[in-house]
Structure formats: structure tokens, C-alpha cells
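A single protein chain has been omitted from the complex, and every remaining protein chain is retained in its original position.
First chain written, first letter: the chains are A, B and C, and each begins at residue 1.
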Amino acid sequence: MIEIRIHGRGGQGAVMASKILVSAAVLEGKHGSAIPDFTFERRGAPVKAFVKIDDQYIREKTQVYTPEFLIVLDPSIKTAVDYYEGIADNCTLVINYPKLPGDVPEKVKTIGYVDANKITIPLFGMPMVNTCMLGAFAKVTGLISLDSIKHGISEIMEGMKDEMLEKNIHAAEVGYKEAVIVEYKGRD
Amino acid sequence: MGETIDKIKWLLTDKYANKALEEEIRDIEDLLSPGVSTCLGCGAEVGLRIALKIFGKNTILAIPPGCMGGVGVVGYGLTTGAKVPVFFPLLDNIASMLAGIKRQFNRKGEKVYVLAYAGDGGTADVGFQCLSGAAERDENIIYICYDNEGYMNTGIQRSGTTPYKAWTTTTPVGESRRGKPQVSKNMPLIMAMHEVPYVATASIAYLEDYATKLKKAAKVEDGLSYIHLFTPCPTGWRFSTDKTIEISRLAVETNFFPLWEAKYGKIRFTKKIWFKKPVKEYLKVVGKYSHLTEEEIEEIQKLVDERYDMLKSLAR
Amino acid sequence: MIKVVDGNQAAAFGAKLSKPDVIAAYPITPQTPLVEYVATMVARGELDAEMVEVESEHSALSVLHGAALAGARTFTATSSQGLSLMYEPYFRTSTLRLPVVMCIVTREMISPQSVWGGQQDAVTVRDAGWIQLYVENNQEVLDTVIQAYRLAEDKKVMLPVNVCLDGFYLSHMAEKVEIPEQDDVDRFLPPLKMDYIKLDPKEPISVDPLTPGGLLTHYRKKHMEGLENAKEVFEAVDRDFGEIFGRYYHGKIEPYRMDDAEIALVTMGSMSGTARVMVDKARERGVKVGFLKLKMFRPFPKEEFRELLEGIDVVGVIDRNVSFGFSSGTVFYELKSALMGHHEPLMASFIAGLGGMDITKGHVGTVIRFLEKIQQTKRVEKEVIWMDLEEEIWEKPLTR
Partner (left out) sequence: MEEYLDWIAPIGKDLYVIRTGEWRYQKPERDHEKCKKCGTCLIFCPTGSIYVEDERYETDYEYCKGCGICARECRADAIIMVEEVRE
């Protein structure tokens, strides 16, 4: 089973991103479950969401404590929460950052970064980075295809205006294209 | 002299109004059981019998806990006290249950009057929240509050509509307290301020006026109609059983309980009082005010005048 | 149709497919999205129902009383404080024999102030005459809502049903769910017929006259018979459902790896999935442990428990709630009294997952080890164990 934890701020769509990931996994014949952290989802407040993906049906309805994959929608929350808490060995970090972030723990073996703010602010007028980061996640991890992510966006954002849907799919595509992958060997 | 003129006026006008109403309703089947165990001279019973005659058989009637529930309108054991479908809502969910019934009948495409005949406790106090909610949602129900100014079924306790200084068993008269220390909740005005299609006050002394208002309420299709019916209680107010109607009339003639109606919040008086009487004439015949001093009566007169003036300033 | 939906949405789909006439609900965490989903379905015209956006939970259930008396199939959902505000009409729904279906998205009761999960709300109203079904995952949420209508409206039952889903752990957890076809649901669920109690000018009767004690006792007895009938009817409903939809949930209690078990775990709600995983793990170690998922908490399936636990050495019950006054978990004490005078295994009560706390694999693993110890020593040293408070037995929940 693969466990993913998504960190972001209320309004950036961390919870929706977790659902999109599950929808994408299900399209690929896998199983998945997404649970948000149960804090108040206030705009700006740090939020978490947990995703599990497996070939088998996921029976346990629990949170994620030792994620192998970490998606950070907003690195500025690190003063408020330790998003590296409990990460597994060989962790993969997918982070919204314009360059390779420093100060990454050694357990992180792969880093993917993309400047999602730069991509999404012109699209949405604000850093609604969730779909862009999922595009990056698809490229960095290779776990799920970009096409499946796009399907997930259409399913979970059902009911949204077509224009918004298109923008989100576009954001995922750009995120996929622009994500930079670095095999991380610990601090220099 | 004033009294003589008054009597002449009564003979000239109201008598014929009674006649018209009487001719209209006397051959209509009484949809209430002929023998229900209301107190002698019960004002609320008058109001219910007339209401059922006006609305007729195509009515679903709600009788919540209170006097009318207690006297057997919903029946006892395996019986029913009415010839229309009647049910016993909770004291605090009257308007919500009515709304549910009406919604389902609407859904079935069947027209039916869904009517509550509820006391002031279930209306102005514990049931107020759901009534206000139903009014705001424009539920198409008809709600009659029979106001006997207290919890009479359980033995004369104060309610939100119990008037200032009135004696009840929970607002007794003693050295440090002299009846209810607060003024009554102005329930009909609160309902009018919901800007629902129809709100009216009515009195069992002016049945022709009441009947007209019931008919207007029946015509409403786009929201809630509310009628606040003044029904003196000989048992709880301490007066002899034959004076129920007379006291109701005095309450209107002294502006203690003015008669008006409001369509979508726009208020209009329906009974012009040509010869306004001092409120003292009303208070002195009602036993629950027998402890009042001249000063207290003056104070009540002032409150009655103020409330009437406020209403006048709102009326068209 | 396969969709990824959370528990609230699954419940909304279950309601929609059951074609209710009148829906009334008031939003409360964690049930709020359920109301939004239903309102959206109505707004989009996908669900043809009267939606009443009431001003309180008390009114939500009250509107349904009126609607049901006018012959409507009805739906609502609530949680915690909303349920306790509903208590007055709640009791009356069952005693008037109105087949209302209501989801309880379970949550702690205040105080202390909490908006998170726990089954305290729903188990506290267990003696109000409703049927209560607790579910494990989102597919079961959806399926059980549909089943609930068949059960509630069965002429041998005619009682309201709660479908209880764990707040957040199910209500906000998204996973794959198969949405049944409307035709199949229509085949499974016939239209509602209410003719034993109704408000209709064509047949004027009174509903709920003042009733003397002797007659009231008669109604109580009939009510209890209805609840007892529900046990048998639910088995049939579940089996029928399995035939049409290919998903069978084993009725009131689902046994898991119980065939040769000596130790049994009893769970209710979403923790059951975690229990499955840990029972499998313990089996790998050679521990003869199985588990029983209690789905029908009300009426309490006493007879089935007696049968299923015949010959079992140790039983542990994990409760996401407490029974104040009996001083254990609620399911624990109900089970304990059900077994009285029959085969009585050694029993321990585990209280876990209150106030939104996770019941982790570590927790369940610890419970199983505890039960093993009881089996070895043949002694219950401590009958009630508070999972997160008793350091000596609590393994860190991070244990995977």
C-alpha cells in the first residue's frame, strides 16, 4: 500500500486533491481512500489530507502516519506544521517551490519541485495550486498517469463551470511539464 | 348617555352582522364533537367551532397540547373529537408538522387546508421557533393562535402573552410581586413583521370579523397565514362563565386588543372603535386584575395607549 | 456506475435512489456536506423531492412526521447536538410507527466541546425505539440507506431506521463506490404504502388521541414485536439485496474468520475494516482470533451473538463510546447482558477513538494481544481499558 500526505492551506484544495488522486487511481483499476485531517478548513489555515492507494481494497479507515509520498502545496506553512513528521524512508517530496528546497531531511530520496504559484495565479487570480501539483506528482512519481489525473479532476470537480474545469486540467498539464525531478542524496 | 348610544349602535349594526354570519353557518355541519370537555363559557371553543365551519371538511387539523388537546378534540383511546382528520403535534413542532403535511399534499397535487388551532404557549413560547421558521419559508399553512394569555390547561401559569400585572399561579400577587412584571409579547405584530401573506388579530366577540379573516386566510396560496384570536378564559381569568363574549368585546372597545390585519406586513385596522372606553372598564371585570391599584391601572392605560399608537403609526 | 465519493455523498446517493418524497434537514458538522449534496441533487433536478430547509433539527424530523402522516417517503440526516435537539420528535417517530430513514453521521456529544467523531450521539438514543444500523465503508453506507427503506417499510416492521456512519472516518473519507442502477433499486424497493396511520380528509381519523395506560401498553408491545420482527426481516432484505446487487453483508452480524476462533473481537462501524486487517495479521502469528462486525445494534441481536460466541474463550469489545453509569463501552455491556445465562466467555471492554481519535492498526493489535493474555491467564484483571490513557498497554498508534 502506498501512503500519501498532502499539506496545504485552506483554500488551496488539499482535500480536493486527495479525492482527485483516489479518482485517478480508481480509473487505473486500483483502490484508494482519501481522508482529510479533521481540523477546521478555514481559508489560510494549515490543512492536511491523507491518501492511500493499493491494488487491494483498503479496509482500514485510518489516517496516514508514515507517508512515502509528501505533497506540499504551500511550503510557507512549515513554520506552523512539521510536514516531514513521520515520513518513511525513501520518501518522495513533491513541493510547490521555485527551486530545489534546502533543509530537506535525509529520509527524502526524491524531490520534485514546480513553481505552482507562478502557473496558477495568472489562471485563477490566486494560488489554487492543487491540480497543478497533481500534474507534478504524476510526473515525479510515475505512480499515476497525467491522463488519469485529468479524469480525476473532471470527476471530483463535477458541477463546476466548464471554463474552470479546463483551467484546472491545463494547470495539471503545465505542472506535469514544468516539474523538475532531483534524486536527493542528502545535504551537501 | 354613552352607553345608550352604544346600545343603539349595537342594535343598528352588529346585530345584522351577526344575522348574516348566523344564516351562513347555522346549517353547516359542526365538525367538532358536540360534547367536548371544555370549561363552561370557554372562549377557545367558540373560535374552533366557527373556524371548522368556515374551512369545512377538506381540512387537516392540528391540536397541540393545551386546552383544546386536553378537552378531547383529538379524542381519547380509540376515538376522535373531530370529523376532520385531526392530530396532536408536539407543543413545539406544530408549524413544522403542518409544513410537512402540506408539502406532501402539494406533491400529490391535492388541495387541502392545513390548519393549526394552538394556544399561546405553543405559539409564542416553546413553539415560536418553528412557527417563525415556517413563516420565513413561506409554508402554505394556516395557523390560529387562541390566546387565553397563559397556560390554562395545566392550571393558569404565565406565558409570553400574559399581560402586564396579570395574576397567574406562577406570577402571584404578594408583598414583593404584583402579578406578571413584564409586558406581553406582541405576538401578532411579530408575525406581521415576518411579512407573510396574511396576519390578523380577531376576537370571539366579533365573529363576523373573525369569519372574514378566516376566509382571507383560506385564500392564501403563497405562504403562511396567521390569526391571533383573543379568547378569554373564565376559569383562569376569574370571571363568571357568561361574561366571556362581553369581556372580549371590552378588550376591543378599550384598545386593549385592537382588531387589524396585515397583508405582507402592511397593517390595516378592521374595526374602528367609535367610542373608545378607558381600559379600567375592561380590567375591573376580569378577576386576574382585581388586585390593581388606581396607579397601576393608570400605568396599564399608558402601556395600552402606547402600544396602540405604535400600531397606528405602522398602519396605512 | 463507479464513482469516488465520500460517506456523506454515498448516503445522498442512497437517499436519491430510494426516491424520497420529502426531505428535511438542518446542517451540522460532520453531516453538513450530506445536506449540500442532497440540496444540489434537488436543485439540478436529479432528485424529484420536496426539500425543506428547516430552521432546526427539531423541525427537520417534525416536518417528516407531517409528511409521513400524509403518506410520504422521507429522508433526513443529523449528528450529535442535532440528534439531541431532535430527541423529542425522535422518540415519537418510532412510537407513531413512521418509517423514516435518517442517517446519523456519528459524533461526540458536548462537553467538552468537540466536532469530531465518536458514536456517543447515536448509542445514547438506543432505547428510543428506532432500528439502528452501523456501517463500515462507503459502499455499505449507500447500500444500507436503500436497505433501510425496505426494512423500515416492511409491514412486519414499520419502524424508523438510523443508518449510522462514523463522522469524518466515513463521512469525509472518499473511496470507490458502485452507484446502483435506478431500475435495480426500483425492483428492490417497492413504493411506500401507509394506511395504518394517515391524515387524509377522505378518511378522517385522529392521530394520537389521549391514550389510557392499558391501550398504551398494547402499543408498546406491538412496537417491541415490530423491532423483533426487524431481525428476521433484515436478514431477508440483505439477502435480496445481495441477489440483485451482488453485495451481501451477512445481515445483523458479520463473522470474520470465526470458524475455529478461540478469541473474538467485536466492533461496530468504520473500525471494523482495521479489525479485519489486524485479525489477518494475528492469524499469521497463529493466534486463533476472529471478529464479529455488529451491524444491527438496535434491535440487539442477542440470539445470534449467543450462537456465534458459543465455545469462545475470550471476547473483546472495542467501543467508540461510553456507557455512563455502567462504566464500560456500550456494546460491551449490551453483549455481556445478552450472554448472561448462556455460554459466558471472559470479556473485556476497550474504549477507543473518542473525539475523533483514530483507531489505528496499533490499537487493534494491542487489543488482540491483551485478549491473548486473558486467554492464557484465564483471568480478566481489568474489565475496562481506556486505550489511549493506559500507557502500559498502549502501543504508539504510529505502529504500522
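Just so it is clear, a contact is a pair of C-beta atoms (placed from the backbone, for glycine too) under 8 Å apart; a residue touches a chain by one contact, two chains touch by 3 or more.
Since this is a predicted model, take the numbers as computed values, not measurements.
For the omitted chain, the shown partners it touches in the full complex are B, C. From the options B:Lys57, B:Lys83 or B:Arg107, the residue with contact to the unseen chain in the full assembly is B:Lys83. Taking the complete complex into account, C:Gly226 is the one of C:Gly226, C:Gly251 or C:Pro299 that touches the chain left out.
For the chain left out of this panel, the touching residue among C:Leu47, C:Ala67, C:Val101 or C:Met158 is C:Met158. When the whole complex is considered, the residue among B:Ile50, B:Leu189, B:Ala202 or B:Ala251 that touches the unshown chain is B:Ile50.
Residues touching the missing chain, restricted to subunit C, are 96-97, 155-156, 158, 195-197, 205-209, 211, 215-216, 218-219, 222-223, 226 (touch as defined at the top). Although one chain is hidden here, its contacts on subunit B can still be listed: residues 7, 10-11, 15, 18-19, 21-23, 25-26, 30, 32-38, 40-43, 45-46, 49-50, 72, 74-81, 83, 204, 207, 234, 240-246.
Please note the rule applied: only the chains that are shown with their structure count from here on.
Per-chain CA centroids place subunit B at a distance of 45 Å from subunit C. Each chain gets one centre point, the mean of its Cα atoms, and the points for subunit A and subunit C are 34 Å apart. The distance from the centre of subunit A to the centre of subunit B, with each centre set as the mean of the Cα atoms, comes to 64 Å.
Counting partner chains per residue, subunit A shows two or more touched chains at no residue at all.
Within the complex formed with subunit C, the subunit A residues making contact are 15, 18-19, 22-23, 26, 31-36, 38, 58-63, 65-66, 86, 152, 155-156, 159. Contacts from subunit C toward subunit A in the complex involve residues 2-4, 6, 40, 44, 115-117, 136-137, 166, 168-170, 172-176, 270-271, 273-274, 276-277, 356, 358-361, 397-398, 400. Considering their complex, residues 21-22, 24, 50, 52-56, 58-59, 62-72, 88-89, 92, 198-201, 203-212, 215 of subunit C touch subunit B.
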